[in-house]
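Here it is, the structure, as structure tokens.
One chain of protein is taken out of this complex; the other chains stay put.
Labels run A, B and C following the written order; every chain starts at residue 1.
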Amino acid sequence: MIDSESTKNLSGQAFDRRDFLKVLGFGGTAVALSGCGNTSIEDGKETVVSYVEAKDYVIPGVAVYFNSTCAQCDAGCSITGKIREGRVLKLEGNPESSINRGKLCGLGQASVQHHYNPDRVREPLLRNGDKGQAISWEKAYELINEKLQGAKGEEVAFITGDVSGHQKVLLTNYIDSLGSKNHFVYEAVAPAVVRAGNLKSYGVEMPRYRIDKAKVVLSFGADFLGTWISPVHFAQQYAAFRKGVDGQRGVLIQAESKMTLTGANADRWLAVRPGTEGILALGIINALGIATGDVAELVKDYDRARVSRDTGVEPSNIDKIAAILRLRSPSLILAGSAAEGYVHGMQNADAINLLNHVLGNVGKTIEAPVSVPFPQLTQTKGNTASLKKLNDDLAAGKYKVLFNIATNPVYTAPASYKYGDSMAKAGFKVAFAHYLDETALQADLVLPLDSEMEDWGTHVPEYLADTAQINIQQPLMERLHANTRGMGDILLTLVKQRKPEEYKAFDDYYGYLRYAMLQNKAALGGSGDDDVFWNDTLSKGIVKLSGASGALSAKAAVEGLKLPQPEEADKQYPLRLIPSVTSNLRDGRHTNQPWIQESPDPLTTIVWDSWVEVHPKKALELGIVEGDIVKVTSKTGSVNVQVYVFPGIHPEAVSIPMGRGHEAMGRYAKGYGVNPFGIMDAVFEGSTGELAMHETRVNIAKTGQRVIVVKDEGPAGGKQMGRRVALSRSTDQVDLSKEV
Amino acid sequence: MSVTNLLNNWAAVRHFHPIDDKPHDPYKWAMAIDLDACIGCNACAVACYAENNLPVVGREKFQHGQAMHWMRIERYWNEDSREFPDQGAEFLPMMCQQCEAAPCETVCPVGATNHTQDGLNSQIYNRCIGSRYCSANCPYKVRYFNWYDYPTTDNVWPAEMNYQLNPDVTVRGKGVMEKCTFCVQRLRAAEVTAKGEGRIVREGEVQTACQQSCPTNAISFGNLVDPESRVYKQWKAQQVDLAKDEQEKDKREGGTDLRGYRIFEDLRPYPSVMYLERVRESAV
Amino acid sequence: MSKRHLLALYGDFDQAEAVVKELRNTKISGFDVNDDMIVKSPIEHPEVEKFLGEKPVYVQWFTLIGAVLGGSLGFLGISSAQANFFMQMKGGKPIVPLPPNFVLTYELFILGGVYITILGFLICSGLPAKRSPLYNAKVSVDNIGILVKAEEAAVGALKAIFAKHKALEIQEEAGK
Partner (left out) sequence: MKDIREDIAWAKINQDVMKSLENPRPLYWVILFFAVLTFGIGIGCEVYQYQMGMGVANLDNPHVWGLYIATFIFWIGMSHSGTLLSAILHLMHADWRKPIYRFAEAMTTFSLMTAGLFVMVHLGRLWQFYYAVPYPNERWVWPNFQSPLLWDAMAIFTYLSSSVLFLFVGMIPDLAIARDNMHSGWRKKLYTLLALGWEGTDRQWRNFRVTYLTIACFLIPLAVSVHSIVASDFGMSQQPGWHVTSFPPYFVAGALYSGCAAIITLFIILRYVFKFEDYMTLPILKKIVRLTFAIAMVWTYLNCIEFASVWYSHDAVSKDLLIQKMTGPYAPFWWAMIFCGSIVPLVFAIKRFQTNIPVLFATSLLLNLGMWLERWMIVSPTFSHGYYPWTWDHDQWPSMIQWGIVFGSFGWFTLLFMVFCKMFPSVSMYEVKEMVYHRTLHLKQNGASEQTVEQGVH
């Protein structure tokens, strides 16, 4: 709210971002006043200022735009928010960012619905029996302090998602100040095995992929258009790759067991028996016939006949792929879910990465990453192994205080962890949350967070496209609810409890952030006046840095690469469960955003519900049709879910998407669909200890019920029934070189 | 005097639009969608929800086919009874084709849907009485009817969520038909600005919400009578003529190596959206 | 100069015909057979026209005028409405399209024809009107009524003719 003093000050003083926000905020209130007849304005504290004398940058009816950073996933797309009368209306991509170059995916655009979500937590809540009791922030901080007094450093644990930038600095400082070393960074769908595989093969965890430079892309389950690492960026690379050079269009081949969005866009989609992607990779190396030395030795047994038998890919396809890879260089081979999903995921990743070495792509389409000169700001990369560790520790009763920061492991942990029970063993559980999700409901203290459109922050994405950059996150409008707080502010307050001297100069996180950035003005490429630099930084939303590129290891290590034979089908659980990550829902943290719920899944067009994908052949064998409710049973548990008969899946696998089946969180999420984590077996990747997501075996049985599948697709399915609607032709029928 | 006016303007009111006339001066908004670039990610559809205040109807109403997505991504399989769709899926963003001879326009009893001078098929919500004849006559079925009063329906725009509504776009009540407008609010703003500066809207000055969000730039949009615009160049390169119901290139012996086409051209609605066929590599 | 009304009722059409013929042939002063006689019947007897003499019917002229007016004004009105005020531009169609306007013209042609015909009917047959004081409900059952209007002097002669042809009933207007 604006007070009279600041109104006075504003008129004569240099533009200040915070005051600006206040002005904006006032606009918001005024609209709320006229729109709802209900405000929190208290007598004598506020000054009503009409639009006639509206302050700087508020022109009624004219939108202003501010840059910030999208926080819906970790790709770190820069966004431009459209603000009218103090309300953020729509987000666009920030054209200045080399990551998303002005584009934004559906999930990113839906974050306004996260911000305006009616189910957000609005007050700090303290558990009182089964209910949450609203308390003040002072009380909450006191309580935390009090609980921490009774716990030793090693008895305090933190679980967070990926974290970077100055928040990470404050968090690390706070954890250090508690004497704790228990920071668990958990991301349910992080490419952790891919990172480990890359590190082994290329010497870096996350090289830069240059799809746009490749003439052929062979992807083993990497859904780079939908969910993988930085999809908006890759989609742009993909567009350039398809355009190609001189009308020679890039060729995409996707080998996976369940068709992803990327697979749906492939020139050739290969249905691979689950887990045999590594064999296929070695088979292709064999078919290429250009490998020498120990690589040739390694692949010599992988002749076409065997590979075809093991993977289910036809020999002719292996030949064609080998031929086109030989012919068109450079190419790019990607390892995605093939690596993440299996016990032998690292082996698969190694075999796939080996292809890149054999084809000489390393250094051409796989480039060294740019490094950010501020290692303390870089992203702490989440994985699933950390949750396993935390869960074991919790179950062992090691922790007295648990801080859960904006993650929802009760929902995303495999049911066999019994994470909820483990969590209950922690003495005092603090959840920093946007929603009362499954995890927050189990906490003792729930602290409501600002949305990313209300909060300050900096982010350093893991995957940097061209240059190193620090993304600025700044409020696009005033806080919607009076009693939510930014994570940075909370951390600052908490760290002040520990180290009051060090941080006493900072009133709030904004002050800290500004100070911290100005401190490094020179390193951030700034010069001159602090205010000018600061305002310039904020207006751009990005600080571009000149980061040095590292080097990649030239030769892949072949030692230890030994792929297991594909397993015989289990009698009791003959099918493999592939919990699919969809570009809309990912790990389910955004399910309460109705645009996301109603945005049809691209491949099945299903909305508002979960489904299990079954190949038509399998469905015929089992006598099931679309809409049948089947019971999908694993060793861990079972769910009842509707069937969608889907041709893009290997007959030996079934797939249930992640993200639905919430039991809490909000009106748009609760009670829609099922949660595949609930039946996921706890099987781990051999060398990294990551959860092997595709290793759950299931059987399916009809329940006798049948429903109408809620989807956009009509009963004609994907058929065009002879109408000329969506046309397609092959490259030999078209001359792309003439195109604009 | 109305009859005098009628007689004086007889020639004008007897013009056929667009065939006889050259009405598109200085604008004809048109689109080109490259199906080879479209990856089916739905970003455009969500952008449309955000820009145009589309209601989220919820599970039950979606089941009844009452969804309001002005832009829908259709997913086709061209597998021809093969075991797997081994050439992937085919995605097709479908929205109002802003036909030049729109079947919907003539049938509206109250004239709630009309053609604009800049080549749009406009829908006047206030005038609409909800006879739904337009939708019945639309070959693409891209018109969406407000089956319920969404602004007052629970959980469509509950408190705070309504703050997101775009003030430039009307929120539609029950009983009116709506459809893609080519983001007419953006077009008008740009046209007015340009007019004030005594010029026409420049290429790239205005984008539709779907185009703006498309990560692969599959959608291009612009002024079809402006030779500078990408859309003009694309239509030109693909030899697709707005005012033809069969393109010269399609009459050619042995077909064409161009991939521009318009859906249901033979029904003669003269759609303003050109699609570029999806391409698949023949070598694999 | 007041005239008196007389009403005679007959149960048979032939009797009535005979009466009319006789009235026609007999010259009675103060009674003009063409102006002062009205035949009332429960059903329409086409034969009445024969013995009453040709009386013109003008309803068709109303019909013609109505139809022509309805059609022409309809077309002009619709075309003017389309061409003036807010023009509704329809892709692929002119502002004033002829086929639809012809359809509507056709409807308005009929509408005008029907309406004006009804109007003509009312005017020509003098409806609505008050019933004559000598109205007898039996005319709407099965009797033929002959209503005459005559000078006082002629009343007697008329009565005689009525009686001669076995009138079921003769009603007389009260004297003035």
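Please note the rule applied: a residue touches a chain if its C-beta (ideal position, glycine included) is under 8 Å from a C-beta of that chain, and two chains touch if they have at least 3 such contacts.
Every value quoted in this text rests on a predicted model; they were computed, and no experiment measured them.
Q: Out of all the chains shown, which come into contact with the hidden one?
A: If we consider the entire complex, the absent chain touches A, B, C.
Q: Check each of B:Cys128, B:Val184 or B:Val206 against the chain that is not shown and name the one that touches it.
A: B:Cys128
Q: If I consider the whole complex, including the chain that's not displayed, which of B:Ala50, B:Ala67, B:Met95 or B:Leu165 touches that chain?
A: Residue touching the absent chain, from the options given: B:Ala67.
Q: Consider the whole complex, including the chain that is not shown, and state which of C:Lys90, C:Lys149 or C:His165 touches that chain.
A: C:Lys90
Q: For review purposes, identify every residue of subunit A that touches the missing chain, sorted by number.
A: Contacting residues on subunit A, toward the hidden partner: 708, 713-716, 719-723, 725.
Q: Which residue numbers on subunit B touch the omitted chain?
A: These residues of subunit B touch the chain that is not shown: 61, 63-67, 72, 74, 94, 103, 106-111, 127-133, 135-137, 139-141, 143-149, 174-177, 264, 267.
Q: If you put the missing chain back, which residues of subunit C would it touch?
A: Against the left-out chain, subunit C lists 38-46, 48-49, 52, 55, 57, 59-60, 63, 78, 81-82, 84-86, 88, 90, 93, 97, 100-101, 103-104, 106-108, 110-111, 113-115, 117-118, 120-122, 124-132, 135, 137, 139-142, 145, 147.
Note that only the chains that are shown with their structure count from here on.
Q: If each chain is a node and each touching pair an edge, is that a line, ring, star, complete or other?
A: line
Q: If you average the CA coordinates per chain, which chain's centre is most distant from that of subunit A?
A: With centres defined by C-alpha atoms, farthest from subunit A sits C.
Q: Round to the nearest whole Å and give the separation of the Cα centres of subunit A and subunit B.
A: Here subunit A and subunit B have centroids separated by 32 Å.
Q: Give me the residues of subunit C that touch two or more other chains.
A: Answer for subunit C, listing residues that touch two or more other chains: there are none.
Q: Where in subunit A do residues touch two or more of the other chains?
A: Where subunit A is concerned, no single residue meets two or more other chains.
Q: Which positions of subunit B touch subunit C when the two form their complex?
A: Against subunit C, the touching part of subunit B is residues 2-3, 5-6, 9-10, 12-19, 99-102, 105-106, 111, 114-117, 121, 268-270.
Q: Please output the residues of subunit A touching subunit B within their complex, sorted ascending.
A: 28, 31, 35-36, 61, 84-85, 87-93, 100, 102-107, 109-110, 112-113, 116-118, 225-226, 231-232, 235-236, 238-239, 242, 249, 251, 253-254, 259, 261-271, 317, 320-321, 323-324, 327, 480, 583-584, 594-600, 602-603, 605, 607-609, 617, 647-648, 667-668, 672, 708, 710, 712-713, 717-720, 723-736, 738-740
Q: Show me the residue ranges of subunit C that touch subunit B in the complex, using the header's touch definition.
A: Within the complex, subunit C contacts subunit B at residues 76, 79-84, 87-96.
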